[in-house]
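Removed: one protein chain of the complex. Kept in place: all other protein chains.
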Amino acid sequence: MINIEADKIGKKFGKTSLFKDINFNLTKNDSFYITGPNGSGKSTLLQILAGIQNPTSGSVIYKSDNSIIEKEYYKNYFGFTGPQINPYDMLTSIENLKFTASESAGENRIIEYLEKFDLYRHRTKAVKYYSSGMKQRLRLIHALINNPEIVMLDEPCSNLDTKGRDILYGVLDTLKKDKIIIIATNESEDINLCSKGINLEQ
Amino acid sequence: MNSRILNNIKKDFLIEIRNRSAVNISFAFAGITTLSVSLAAGGAPFTPVVHAIIFWIILFFSAMSGLAHIFIREEEEKNSLFLSLYYSPEEIYLSKLIFNIILFLSISVIVTALYLFFLQVFPVYPLLFILTVISGCFAIASITTILGAIVSKAGSGSSLFTVISFPILLPVLWTAIRLTSVSIDGSGVQEYRNIVFLLAFSGVIISVSYLTFKFIWTEF
Partner (left out) sequence: MKSYSRLIFYFLIFAVMPGVFLRALIWTPAAEFLGESSRILYFHVPVAWISVISFVTAGYHSIMILISEKERDEREYKAYNAAYIGIIFTILTVVTGSIWAKISWGSYWNWDPRETSIVILMLIYISYFSLYSALKDNVNRMGISSVYLIIAMITMPFFVFIIPRIYPSLHPDTIINADKKIHLEAAMKLTLFTSIGVFTIFYGYIYKLMNRISSLEFTQQEKRNDN
């Protein structure tokens, strides 16, 4: 069983302090939202949780069955996506997914997800020619493809149309039951989906 | 691990083949530099040492124009975060290293063929000449891979790349120039242990790069 703990996390950029003393502990079937005004550090906090950035104070602890996981192995446990994550423009969506999917994921799951997110008919088109909504769908598939135990989504609904949102919420509802979901967002729909959360407004 | 590195190399080749311009430009750069030297020389006789110097300077600048691209592309097209979410720094380093070695060896084949043909050079020790070119290019590619990663993070293009590569490439260039000049005019002993020197040097650089690459690629 996986467990993420934030222990007094704080982040400073040069002279300005974004946030400090953030504490929480998430286990299986917790869904957690991070919200706050623009520039309050939502994405930064999410990236700190993913080990992409380092906190200036405090620490993030990943535990699997109570044994601590080293930072370099975090990425085996989470699926992360956000506006900063860009699949390769010159590759098609299926090539991108084959590149990131682990061997156990297999081709079937790639096709399953492409169909679920309604991208299957665009699978042989280079990502360069995708609309921003289609790109967002592809990003979401990338976060889910390896069936991670933790799903971290940074503004999952940006650029999505109503149909895309419906698909996303359908998927998240099933995932909620046995995974940790962390969403950085400003949408009230996303927040309502989560069982607990934090507001970075100060 | 092996199949993942292979995956990564395959992806790089796929992107470069579809995107042609960058690789095309580095091949064109190498070819045109070689041609321009032979045109400028206009059949004037060079001594073997001068041949060796010009030959390796062409290869040096071809490396400077082409070998940082593989990392700079990841940064410029903002794919590096995506890549590092799925691949470990070690896998990324090794795949880029292999890509660069393949790329630079093929550039050197073109440069060597054009140079020998247009400047009418016939090495007396062909085997030594070929081994020198291969091991020298191997050493240059292994050094510039880690330095290319550094430059891509600094975000300031190829002039910085030349500045920081030159002092570290000097031992390679010196050795390679000497060996090439010996192999062209056949004077002196065939010092095969200098080839071992080149390979040992690249081996040391590769192992240190392998250990330190994560400090460049990820925030530590």
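Which chain is which? They are A and B, in the order written, and residues in each are numbered from 1.
One rule holds for everything that comes next: contacts are C-beta pairs under 8 Å (C-beta built on N, C-alpha and C of every residue); 3 or more make two chains touch, one makes a residue touch a chain.
All of these numbers come straight from a predicted model, not from anything done at the bench.
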Touching the absent chain when the full complex is considered, from B:57, B:105 or B:216: B:216
Sites on chain B contacted by the missing partner chain, in the whole complex: 143, 146-147, 150, 153-156, 160, 163-164, 166-168, 170-171, 174-175, 178, 197, 201, 204-205, 208-209, 212, 215-216, 219-220
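Here is the rule we use: only the chains that are shown with their structure count from here on.
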Residues of chain B defined as touching chain A within the complex: 3, 7-8, 11, 14-15, 18-19, 77-79, 81-82, 84-86, 88, 214, 218-220
Chain B-touching residues of chain A, taken from the complex the two chains share: 50, 52-54, 72, 75, 80, 84-91, 95, 98-100, 103, 126, 142
